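Yeah, one chain of the complex is gone here, protein chain that is, but the others are all in their spots.
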Amino acid sequence: MNPFQYTRSLAAAGAIQSVLKEPHAHFLAGGTNLIDLIKMGVVTPERLVDINPLPLKGIEKTATGLRLGALATNSEVADHPLVLQGYPLLSLAINAGASPQLRNMATVGGNMMQRTRCNYFFDTAMPCNKRSPGSGCGALEGINRMHAIFGASPACIAVNPSDMNVAMVALDAVVHVKGPKGERKIPFADFHRLPGDHPEKDNTLERGELIMAVDLPAPAFSQHVAYLKIRDRTSYAFALVSVAAALKMDGNMITDARLAMGGVAHKPWRLHAAETFLKGKTPGDDTFKQAAQIAMQGAKAYRYNQFKLTMAPNAILQALKTASA
Amino acid sequence: MSTKPGKDPEKPEKEPAGEGLLSGTRRDFLKQSSLLSAIAFAPATVVKAAENQWPEKVADAFEKVDVHLEVNGTKYNVQVEPRTTLLDLLREQLNFTGTKKGCDRGQCGACTVHVNGVRINSCLSLAVTNEGKKITTIEGLANGDQLHPMQEAFIKHDGFQCGYCTSGQIMSAVALVKEGRTQSREQISEFMSGNICRCGAYSRIVKAIQEVKTNQS
Partner (left out) sequence: MKQDKIGDPLDRVDGRLKVTGGAKYSGEYKVPGLTYGVLVPATITNGTVTAMDTRAALRAPGVLAVITPFNAPPVPGYQPGAAKPVKGLKLFNDNQVHFNGQPIALVVAETFERATYAATLIKTTYQPQPFETDFHKNFDKGVVPNEGKYKDYVRGEADAYKNAPVVVEQDYMLPSEMHNPMELHVTTAFWDGDDKVTLYTKSQGVVGSQRAISTAFGLDPANVQIHSRFVGGAFGSSLRTWPHEVAAVQAAKLVKRPVKLTLTREQMFTLVGYRPLTIQRIGLGASTDGKLVGITHESHSQTAVYEEFTENAVNVSRFLYASPNANTRYKVVPLNVGVPAPMRGPGEATGSFALESALDELSYKLGIDPIELRLRNYTYTDPERNLPWSSKYLKECYQQGAERIGWDKRSAQPGTQRDGEWLIGYGIGCGAFGAYRSKTSAKIKLLPDGTVNIQSATSDIGPGTATSMTLIAADTLGIPADKITFQLGDSSYPIAPTQGGSQTVSSVGSAVHDACVALKQKLNTLAGLSPDTTAPIDYAGILTKHNLPMLELTQDSQAGDDAKNYSMYSFSAHFAQVYVHPLTGQVRVKKLVAVVDGGKIVNLKTASSQMIGGAVGGIGMVLTEEAVFDDHFGRYVNGNFADYHVPVNADIPDIEAIFIDKPDPIINPVGTKGLGEISLIGVAAAVANAVYNASGKRIRELPITPDKILMA
């Protein structure tokens, strides 16, 4: 790791000011991704601003739902009774990611901020527009088995690696951020962005903005949920494809549906058209297959990830089967 | 400075001479830097040239910070560079070598310790962020000569071979039982999957955990 300075922050405003002061200052939360990136030379900070002492760990009921403090750890969220009860999909998704130890360190905000696992991004000896804008995309003509099938650009075909994000986007979470210009809310679906010409930007945060909390709306999908993650080993691996599925049922009719995918795009990939299609339908393989087909519209694969065009719709079908069972 | 050497089954040796030079302030360091050059023995082309032209910013960054933490019940006041991980502090400075480095990137679990009772990967935790925290390593698990039941169970069920992942496995397993993640074999396996064992002792580790869990209830 390059040498850097360290500031322990006790208040959000101070932390934000500390980061704004220096071009290469970063917030440090759980560190599970940032410290790794510094070790690999992908990030070379001059200062880390430790926000762990900030009072942002709470998980609290609000008038409209549940507020997750940005510093609540992944484990605290996944195991929280209110989450298990009202948002089991979130719990399932979080527990499908990383390992127990990492989930004990990683935070809600940090998980949202984690960078792609694309190996061209992590290896400073290879080109990557995300790490080093203008250097090219090594994955485009390289080993792109893990890469995007939706929303990619010629500049970047990396995917967002988070499982938590997939559930969050499906559940219509809202992100609260605080920055030099004050506070604002960002719908979760708008928090992460597609690479376009600026893959170096993972999200829509502005410099110095700090995630304070994530709000979940009132529980609406607490029963018929599934999180399916297909990966190269049974646990502790990133997704080839993952699917978050949540259904609201009235007898044998789907009255509302939420579907999102991980491992397929630069952001957690919400499947609105498939959701709309499912509303008013009776659960069944044919219905689910059609939904999956709708969800796959616009998918584009590269040399080594052609399989995702088969795996993704299969995973949607399987997740819907499990959720409706 | 009240740094204590870690519990070492072997006689602790003298601190390396060079280490003392590196603590202290930047100004001290700059002085020592030329001292180091002076005591260098090797051909000049290989060994660092004397230098004292440090940019202020870089030199600042090398300054060490104080950290107070407790390891296995003993309080330590140590000075570390901000970039030093908890793992390297434990292994290289405090001599708690029971905690292992297998990947240094949070990808294997060999470095698992408890911080305030919670299992984490010490390789991804900066030492400075552990200010005021209580760390438990494998060396702190036994009660004197009395092994922790998980340690006993690992021996009985042969839950290891080379032994290198074992500290992390045991620290994880102790936490797992506390977390209540022992409802089924599947649950134990899943929640022990953050600890890689290349020798392949997994099924035996599961048996050791099951035994501890059974004896507890």
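Order of writing sets the labels: A and B. Residues in every chain begin at 1.
Methods note: a residue touches a chain if its C-beta (ideal position, glycine included) is under 8 Å from a C-beta of that chain, and two chains touch if they have at least 3 such contacts.
The model shown is predicted, which means the values in this text are computed figures rather than measured ones.
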- prompt: In the full complex, which of A:Tyr6, A:Phe27, A:Phe191 or A:Tyr236 touches the chain missing from this view?
  reply: A:Tyr236
Query: In the complete assembly, which of A:Val43, A:Ala72, A:Leu228 or A:Leu278 touches the absent chain?
result: A:Leu228
- line: Sole touch to the unshown chain from B:Val71, B:Leu86 or B:Ala110: residue B:Ala110
Task: For chain A, enumerate the residues touching the unshown chain of the complex.
output: 1-3, 41, 117, 119-120, 122-123, 125-126, 138, 141-143, 145, 228, 230-238, 240, 306-308, 310-311, 314-315, 317-318
- request: Extract the touching residues of chain B with respect to the undisplayed chain.
  value: 8-10, 12-19, 21-22, 29, 33, 36, 40-43, 45-49, 51, 53, 62, 81, 83-84, 88, 91-92, 95-105, 107-108, 110, 137-139, 141-142, 147, 151, 154-156, 158, 160-167, 170, 186, 188-190, 192-206
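Throughout what follows, only the chains that are shown with their structure count from here on.
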Query: Between chain A and chain B, what is the gap in Å from one C-alpha centre to the other?
result: 30
- prompt: chain A touches which residues of chain B in the complex?
  reply: 57-58, 60-62, 65, 81-83, 85, 104-106, 109, 112, 118-121, 124-126, 128-129, 131, 172, 175-176, 179, 181, 189-191, 193-196
Chain A to chain B touching residues, read off their complex: 1-6, 8, 28, 31-32, 35-36, 38-40, 46, 48, 50, 52, 75, 98-102, 104-105, 234-236
